[in-house]
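Here the complex is missing one protein chain, while the rest keep their positions.
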């Protein structure tokens, strides 16, 4: 089959590899029809992770089931399924409490597994023609009859929509509340959409990229184009000096200031300032336990100079971590089904799998207009 | 009346001051019968805060109502009352949601007010014969008929028992779970008691002071006498390598390592290591937005070199801030009333008000055996 | 002042009465500018309650503060305020936990007080030129600068919008879920609006009145015009046979079947059938502890022949009772302020106070088109 393979820093290639196949009786095999490039693919692409060369990338996958293992009871051949990026077993201590992103079975020794991801187990990604799905009865979201028609919406259930939604859950967004979101990339935009789904009264989105802010504004948010102190002040001014009820971090450790310098604590410390006392902050932007490639000494060891005193004094809460996709994808699928959520609106490019290397290059350079790339392996 | 007055760093004095009196129609006047010295009094005593000289200290207060304002409906003369250290109005946006520790009325411009506390409004403390209690119908916990008999238990409802309990709430402790608590001072001991009240299966308490650890063990905890990496390893070993379900920070910014050096990030980074992925951490130890007296540059600005990458990767949650005492004091009073909670067990000294300066000196030096001092102004 | 007085069953009159005035230092006096007739006023109007003759009706009130007691700190003369129909003290055991609808102070001996309401204390209603508001700092919702412009929206915060919202809270509605609502009267319509605010994917509204169903459909709901078994079947058919995630009861004890016969258990038993196993049901329609005027023996003693076996077998939950208005009105006011909630859309009539008796007559007869009447005492 054809697949996108990681050769090394900033070098990916579409080539022929052995077909994915069923390994265990609880697996299914999926013919991928849509698979996205995600911002976290770029961490691997840039060589800032421990990703092994030769592996297939891609953790935002949707397709058709073409074969099922003999211990699969729920999922059928022909089902259109969307796969959560995290792989859970369904029966460990964490999965059974809904923490499918911290499965203790699928990647022994670590809490959490994923397709085509550094440090998340041996599973191949789905930027390919075929994908093996382990623990398939647990992991597959079987889509309704409009699956093919709304494929570009449903594929967002694999990661970025639940991840954006998770940010609002971790932050504790409730109807009528105000929310500030750092980052207007795909996840920040999905957090914006999620905050409005939950009845937020106002959403402020902070990002230095004007084209991305424009998308946030299209979703109903107020755009704030200064990621520094001035932006914080704007949020305070727009909330009678109080700060917002909730905040979401959708940028992560590679946050840059206006001058393009990486300042990993910028978003967190500004969130503490921009959110009111007693408020909640949800962090879905990725922060790494260590980052040898960083320039800053603290950052190398995965530490932030975090404004803990202010955070404590304001009595705020922080929730973090990757989204437990399964916890949200059924209800979000309902909203797509009835037309109340249309995450495909943020797609900027729909390309053939062969064009993936070019797309990685453009997306990694944050070239204007390259917001979200959807790949179609079957075409 | 007699009162303990702050003269400056490490200098407090019991002297005659003008009587406290009713100022507003919603006030009551309380004759203090028991008032404690708290670990956070020491921050002020040491001159590490903005505390004004000449002010009366004391925020852990209990006594008898001797006069009520003409707009007080619930509280009566003769009622024995315990006063939450934080002063709320009962009607602002925060109080009405139960965040009485972040009242927007009682100390305009800041969220939160308290008796005899730096930066928490102009209110005098209760290490004195009399105390003015504002918004009395809201703030007074009227005690049951055994108030005098169990005065040393009920007075702990003013601060340290609800504060310890708050740590377990912020951490999310549930029946059957394991908990690690950093700090075996009065608050850490109350967190230990609270964790067991909530049905924790095992509690590990980490502190370098052997006498304090012994108290924790008397409450049923496993004591761990190394606050560094070795202590973390012990916790991991005692939990099959997984880490505990929950963690509590009951030390604060003045945490010292074995060698007596202040290492403000020690407890938080070790909590991140000792608590399992998806676990929760409650932080009630005080961290300051700025600490000009600190030696460390980050600490001066109230920042910690926090292990954010590891925290994020483990998908943990942190809740912080002072306890909203009113949120817990009724239910905890019930437990004292029926004999299921006996917080007075940690009292090491019961002294007359006149002996307060000596007690401050001993307590500040962490002299062996000076765990918790209770003052009796009436005696 | 002029006020609407209850003379006896189906007999109300606008007449001169002594001016409302400040009685306690925590009161304010409000000049009413908008006051609504509520469905629960009709229970009293019809003589189906213990309402005393001579009392002033009206518990949905909004107006301008014209005088404040000397122990009022937050509310100022000139403030435009909306008053929750329930009167709380702010400091009793129930108010402090947010159960302002079950205040133990304002109506001693009963949990809960209200303006102009049978069995809810001695407080006069606001269908009058002036209203005395007790515990004013706690009870007044001070409105933003667009208060006068959006008066017909904000007045709905006194009761029906929070009551409808409460139904969805009690039911546990979450984003993406389906909801069935029995009753398309004002409260049912507000529950519909609330369910959509919270991100419900689909809302089914059941009512035999076609004009009311049309309003529900305008809000985005699917209307179901059969309140009996056939309606239940439609709901099941529209949810793949599963039933909805949540249900709301917005009718109450005077529910009638198609033939106009009172069948008090009709809505509850059909909700049990129409909601899925593990689902939640919120009940804000009024049910009385006794109803001597009922024809049915069980109903006389306030009992229902409730399908408890089915309810238990399905593992459902029920939450009941009047809305704790203060728990919701701030956040809902935010949504009105930014234009995301427009509850005034259900108003059918805006009348002078003098026209109130006619309005009572029409509304009580459920005359077509009389959905919601707003009175303007100042005009």
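Order as written gives the chain letters A, B and C; numbering starts at 1 within each chain.
Simple rule for what comes next: contacts are C-beta pairs under 8 Å (C-beta built on N, C-alpha and C of every residue); 3 or more make two chains touch, one makes a residue touch a chain.
Owing to the predicted nature of the structure, the values given are computational and were not obtained by experimental measurement.
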- Hidden partner chain, touching residue among C:13, C:53 or C:278: C:278
- Which of A:326, A:340 or A:362 sits in contact with the chain that's absent? A:326
- Note on the structure: Considering the complete complex, of C:101, C:116, C:134 or C:223, the missing chain is touched by C:101
- Query: Of the residues A:67, A:93, A:146 or A:211, which one touches the chain left out of the display?
  - Reply: A:93
- Item | Options C:6, C:311, C:328 or C:363, residue touching the unrepresented chain | C:311
- Message: Please output the residues of chain B touching the missing chain, sorted low to high.
- Response: 174-178, 197-199, 201-202, 330-335, 337-338, 340
- Note on the structure: Hidden partner sits against chain A at residues 24-26, 69-71, 73-74, 89-93, 96-98, 105, 137-138, 326, 330
- Interface residues of chain C toward the undisplayed chain are 94, 97, 99, 101-102, 111-112, 170, 253, 265, 268, 276-278, 283, 286-291, 298, 301-322
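We take it that only the chains that are shown with their structure count from here on.
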- Item | Chain centre separation (chain A, chain C; CA means) in Å | 42
- Round to the nearest whole Å and give the separation of the Cα centres of chain B and chain C. 42
- Message: Can you list every residue of chain B that touches 2 or more other chains, as numbers and ranges?
- Response: 97
